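Following: one structure in structure tokens, then a few remarks.
The complex appears here without one of its protein chains, the remainder shown in place.
Chain lettering (A and B) follows the sequence in which the chains are written, and residue indices restart at 1 in each chain.
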Amino acid sequence: MTIKTEPFVINFGPAHPSTHGVFRMRVVLDGEVVLDLEPVYGYLHRGIEKLAEQRTYTGIIPLTDRLDYLAAMSNNLAHCIAVEKLAGIKVPERAEYLRVILAELQRLCSHLIAVGAFLNDSGAFMTPILYMLREREKILDLFEMLSGQRLTYNDMRPGGVSQDAPEEFLPALHKFVDQMPRYLDEYDQLLAKNEILLARSKGVGILSKELAINSSASGPVLRASGVKWDIRKAEPYSIYDRFEFEIPTGTAGDCYDRYLVRMLEMRQSVRIIEQAMKQFPSGEYRSRVPKLIRPPVGEVYSRIEAPKGELAFYIVSDSSIAPYRYHIRGTSLINLTALRDMIVGWKVADLIVIFGSIDICMGEVDR
Amino acid sequence: MKFERYGIGIARGMMVTFKHLFRHPTVSQYPEQRLNMSRRTRGNELIWNNVKCTGCVTCAKSCPQGAIHIETTVDPATNKYNVLKIEVDTGYCIQCGLCVEACPYEAIYMGYSVERAKYRRGELVQANEMLLASPDRPASGYMNPHIARELPRQTLLVEKIVEKR
Partner (left out) sequence: MSSYLNQMLLQHEASVRVPPDWPGGYWFHWLFFTVVIIAFVLTIVMGFIYFERRALGRIQSRLGPNRTGPFGLLQPVADAIKVLLKEDIIPDKADKLVHWLAPIVAFFPVMLIFAVIPFQNGAMLVDLDIGILYIMAVSSVSTIGIFMAGWSSGNKYSLLGAMRAVASVVSYEIPLVLSIIGVILLSGSLSMNQIVIAQNIPFILLQPLGFLLFFISGCAEINRSPFDMLEADSEIVAGFHTEYSGMKFAMFYLVEYAEALAMSAIIATLFLGGWRGPVLPPWLWFIIKIFVVFFLMIWTRSTLPRVRIDQLMALAWKGLFPLALINLFITGVEVLLWPAGLPWLAVLINIVIMVVLLLLWSRFFKLGWGRVEI
């Protein structure tokens, strides 16, 4: 007697603990093996691009907070740099340094969540993510001190930052930067060489170099595949050309490499912050910019290296107070392009791990 | 699964978790133990200064959500605006603080307190006298360094959690 089997369809999400938001994957399973996968987007669509067309250039900043809400500072920075390019606004030195410090702190913050969530998805019950949330909390304290909010900072403005750093900011930052490498060591000790984690993530969900480039992946996902591409180095924006840091790259492009690249990038971020603190100048924190910015007619495409990858804003201006067209290159959405190729053929458990290792944020995927 | 390192990786991870058993917990118990918020906290409600306000409506214009609603009349005697009604729909407000930044007369502030939950949607709409500052509704130092100086120092986790090795 032969047993007749047939594949069955299962929905991962939109309400599933490991889809990091309202993402839905329609998965065809043969027992435990994934035969096919179809991502379904759009559960968190808020029409941010369209909303932005009716707001002033300053009024868009709260909207960018809500894109990738785990890295709001980076989004603010990307938007402000785009507007500055478009309108030709100069940024004072102190603001540039403050921006770099904030962006790197935000990178630490986002990577901590990414790594923690990835480890949590691979089954380490809540422990790594809680440890990492503790570090993130310290960063959030700094952000709160600066901007008054903990998630949607709305702190950067075209031409600088909204407020100067208070006098207690730098000592606190100093303390944090002193502590951070030790905690990173501890995270490495916790799970980096864990045999079970190695078994779960080494060689799993390989994204080849060619596929990574062809699917226009960016950020740690691309770098884990062995492509040395970081916009901070390749096309330095702000004042990143003044700092010394390395671009960690992986070799295999598997989940473990993506994890490792993030861990190494955190160390580089700490390094950048240390250098920026040493050079931190005094002076103006914000150049004189009109309240309603009216950039000249034209368009701009400006990109930065956000924690999750290349974040770019394309703004078309018709010389009014609101952009004519506002397009966002959402990092997470484009990193998800190769999702099917990475997952098909692996098991359900791997699906979760691979998906977790890409590190998406639904606010940015659906916008 | 390969045990190339004879399970040392697992053992080292176990040591880290074991060490945490004897460390001070990070959490604080909220209603009893309260941490000081940032001096620039953008709290739940807007605070309006009726003396300083000239009714120029800059705040309402700068609000990306359209949450501020102001009605004014012109007083022919002094040639100034009279604010008839200022209404803030806190339900629309996203606490972005752009109105505070925009106000040329420092007549509007963010609130410092956060425990401002309401049971009904209608209660979120606040108008005129409800927006004035009071001991119950202190103003936050957001964009106002002179207020920030008076507020208590923010509690920082970096200073609280110092682990010895």
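Just so we're on the same page, a residue touches a chain if its C-beta (ideal position, glycine included) is under 8 Å from a C-beta of that chain, and two chains touch if they have at least 3 such contacts.
Here the structure is a predicted model, which means the values were calculated and not measured.
Among A:68, A:84, A:104 or A:121, only A:121 touches the chain that is left out of the view.
Residues of chain B that touch the chain left out of the display are 1-4, 6-7, 10, 13-14, 16-18, 20-21, 23, 25-27, 29.
Residue positions on chain A in contact with the hidden chain: 8, 10, 16-18, 29, 31-33, 35, 119-127, 130-131, 134, 190-191, 194, 196-197, 199-200, 203-204, 344-352, in rising order.
Please note the rule applied: only the chains that are shown with their structure count from here on.
For the pair chain A and chain B, the distance between C-alpha centroids works out to 25 Å.
If you check the complex, the residues on chain B that touch chain A are 1-3, 5, 7-10, 12-13, 15-17, 20, 26, 37-42, 58, 62, 64, 94-98, 101-102, 110, 140, 142-143, 148, 153-154, 156-159, 161-163, 165.
The touching residues of chain A, counted against chain B in their complex, run 55-56, 58-63, 65, 127, 131, 134, 137-138, 141-142, 144-149, 152, 154, 162-163, 166, 168, 172, 175-176, 179, 182, 186, 189-199, 291.
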